[in-house]
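Left out: one protein chain. Kept in place: all the others.
We call the chains A and B, going by the order they appear; numbering starts again at 1 in every chain.
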Amino acid sequence: MTQRQPDAVALRGIVKRFPGVLANDHVDLTVAPGEIHALMGENGAGKSTLMSILYGLSRPDAGTVELAGRPVAFGSAAAAIEAGIGMVQQGFALFDTLSVTDNVIFGAEPRRHGLLDRRAARTAVGALVERHGLRLSPTDRVGDLPVGLRQQVEILKLLYRQANVLILDEPTAVLTPAETDRLFDVLRGLAAEGRTILFVSHKLHEVLALSDNVTVLRDGRVTLSCATADTDRGALAAAMTGRAVELDRIYPVGAPGEVVLSAQGLTIRGHPALDDVSLEVRAGEVVGIAGVAGNGQTELVAAIAGLRPLDAGTVTLGGRDLGGLPVRERRAAGLAHLPEDRAEVGSAPGATLANNLATGFQRRLARRGFLRPRAIRAHGSAIVEEYGVRAAGVDAPMRTLSGGNQQKAILGRELAHDAPVLLVEQPTRGVDIGAIAQIHRRIISYRDAGHAVLLVSAELSEIRALADRVLVMYEGRIVASFGKDEATNEALGLAMAGGAR
Amino acid sequence: MRTVLVTLLGALVLGAVLLAATGANPLEAYGAIVTGAFGPDGIQDTLAYAVPVVGMATALAVPLRAGMVNLGGEGQLVLGAISAIVVGSHVPGVLGIVAALVAGAAAGALYATVAAVCETRLGVPLLVSTLLLSYPAMSFAAYLVRFPMRDAGSSLPQSEQLPPDVRLPALGSVTVGVFLVVAAVAVFAVVDARTPAGFEARVTGWGPRFAAYAGIERPGLTVRLLACSGGLAGLVGAVVVLGFPYRFIDGALITPQYTWIGLLAALLAAANPLGTLVAAVFFAALTSGGFAMERATQVPRELTAVLQAVLIIFLAAATGVLRKRRNPA
Partner (left out) sequence: MVDAALFASALGALAPILFAALAGALCQRAGVFNISLEGTMLVGAFAGVAGSWYVGSAWVGVVLAVVAATGYSLILAVGHVSFGGDAIVLGVAINLLAVGLTSFLIRTVFGTRGTFSDPALQGLPDLDLGGIPVLSGHSLLVYLSWLAVPGLAVLLYRHPWGLRLRGVGERPDAAASLGVSVTRYRYGVILAAGALCGLAGAQLALGNVTLFSENMTAGRGWIAVVAVMLGRALPYGVLAAAVLFGLAEAFGFRLQGIGLPQQATDAAPYVVTLLALFLSSARLRGRTPT
């Protein structure tokens, strides 16, 4: 009888506590060599904590970590890297001002006479690029690369350090469907070589497509651990949330009225840019902008909101030209905005919930020139109540709320303006499945109340669920337009990658 | 509160070590500071020192609330003082007093606005523009009292005395100007906590990008806050020269370090209006007590400056630890 190969990675009984929360509650996870294993769970379920422990960025309070059958205790990421573990984090750990080569060798530089041996570095990197069929040049500046290639640099870093265990955190968050397929091919190739792949994801269809085995965490505990072939989307979603969840609900189209928001020939020079973008949004309609992040969507919304100047083009709201008007006056004219960056732009994490919700209403809540604290708190409490925001009172600091509750609060604040036009960016990024449905319902009912909504999202399922019409942006231009029924994953994916319709 | 007390203790211990190392008796020295600051004679000196420090601390706290640092307080202070002298020398009576105060505030406000415009229109960071403009302002005043405005009867770089009818009435060791400063603190406190304008400044302090997204216009806010800041600093300068010795003496507003101590107080209190007041008074008491300590024990008065700086350093470190504990990376 042949000796069974030891597991490449084995986490047994991992416990990790943070003040006020048990992030990992006796978690077990075993992965065989050459296996692709998916780790799923909502935000706050404990996935990132578990992977940090494996990668040496934090230590467990109890439990053991084994690598190839031997117990290890990493004091730092450097130790884990040394042992052959590599991690690609969600935000990418790349230095935009440095070249591909410098990024790859960072922390493990080849030296000659004490100085950097750039030639050796370039050769080594070039060889790896060849061998794995990556499309990079060692001297490219990483900041200039599109997202799909940036991710390849991340993988290159792991290969350069001869990682046997690769951890990828939400690897497809910013990829087009085609880039995702390419990534999966690369990963399958690496697994075939005997390397072990662990990837964290909340995307059900990808987990089902790529992984051999899957483990689901909820509230710090393992709720499901099995072969991927033995499960399905419903079971996975239920294991993540603890209840039956209605998946991929598609809302019916609204009843559009007059054109409320109109943009003509919007242009911003530079990189990334806007190239002669025109669109219209009617009252009672949701127009969705699909596209991979970085193709001008952020610039488009910023230009309409007044946060960035245009080089050419006009924006009209209710017939009024917004040209040259500052943000304050655009909002007064009837614009509300839920921004992409919740922490830096949409809120002040250090301030109280009440103050966050009062921002934008400070003049309205004042009487004879003076603010009334009671009115501020009442305003905040009303929003909290209405939108089901879970917080320890309106005087709690904003940062103590979970991502989903923060987003509900911010949405509540923006909807409270009752503005004719609502700009919404990535409304459910980093939000739990339960809260996602609530937020979607709110947006739809806002539409049905006769408002115009412009929605930008990187989640195709969200666009397809909410939008009455879908526009696809690519390299700063609108390259395709679809009605609700025509907006299939295939058609959208093709347009997003530049193959216009 | 507990952190403040612990760091205060730490600073005192360190100061005691320094004293012992130079052959002085720490207890004697500290005792002299306290009696010097709050004793029957000392309290007058403390008050006299506190008025400009509180004034400058508040002046610098106004823009600091929105996260903007005005490093040009000294220049604005000095320009305010010299403008007050110019106007006060030519307008008699109570009208002269009022005009001098207004001129001082206006000069400081205008000069600070120049720095603000440097940032909003020319992209020069406020930190830099205010600092760089401060030195020429001080040089200009130094020039004025050595040449055109020089006191003919003396060899010192100072202006002539203001006429007897253009002086603020005394109130012990201070003048009625103290009420102006107190009023300024009160106005700041009310505006900060209870008006939309104060709210907008605080929002900008919490998050500049959040504020911009919410419609708060930064350039206008910058100019308004800096104008108030410079105006208050200029007013402080005017108040000081309208009191004894009723003239502008080159360096007299700089050497006591009113501005830097005021800045430390504002930074310490995170620009909170009342917190800044308390911190400024505390530092003023400490400094004034230091002078008395030197007279009584021959320990150099700079010890109190050392104590203040050490206290701030310990507090900054402690605040940092608290912040890290709340946001584990």
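Keep in mind that, in the parts below, a residue touches a chain if its C-beta (ideal position, glycine included) is under 8 Å from a C-beta of that chain, and two chains touch if they have at least 3 such contacts.
Please read all numbers here as calculations on a predicted model, not as lab measurements.
Looking at the complete complex, one finds that the omitted chain is in touch with A, B.
Here one chain is not drawn; of B:35, B:173 or B:319, the residue touching it is B:319. The chain that is not drawn here is touched, among residues A:5, A:64 or A:97, by A:97.
Considering the complete assembly, subunit A touches the hidden chain via residues 55, 57, 76-78, 81, 87, 89, 91-98, 102, 105-107, 109, 111, 114-116, 157.
Touching residues on subunit B toward the chain that is not drawn are 18, 22-23, 67, 69, 118, 122-125, 127-129, 131-133, 135-136, 139-140, 142-143, 146-147, 208, 257, 260-261, 263-264, 267-268, 300, 302-306, 308-310, 312-313, 316-321, 323-324, 329.
In the analysis below, only the chains that are shown with their structure count from here on.
For the pair subunit A and subunit B, the distance between mean C-alpha positions equals 47 Å.
Taken together, the subunit B residues at the contact with subunit A in this complex read 193-196, 199-200, 202-203, 206-207, 209-217, 327-328.
Every residue of subunit A that touches subunit B in the complex is listed here, in rising order: 18, 305, 307, 326-328, 330-332, 337, 339, 341, 344-351, 355, 358-360, 362-363, 366, 369-371, 399.
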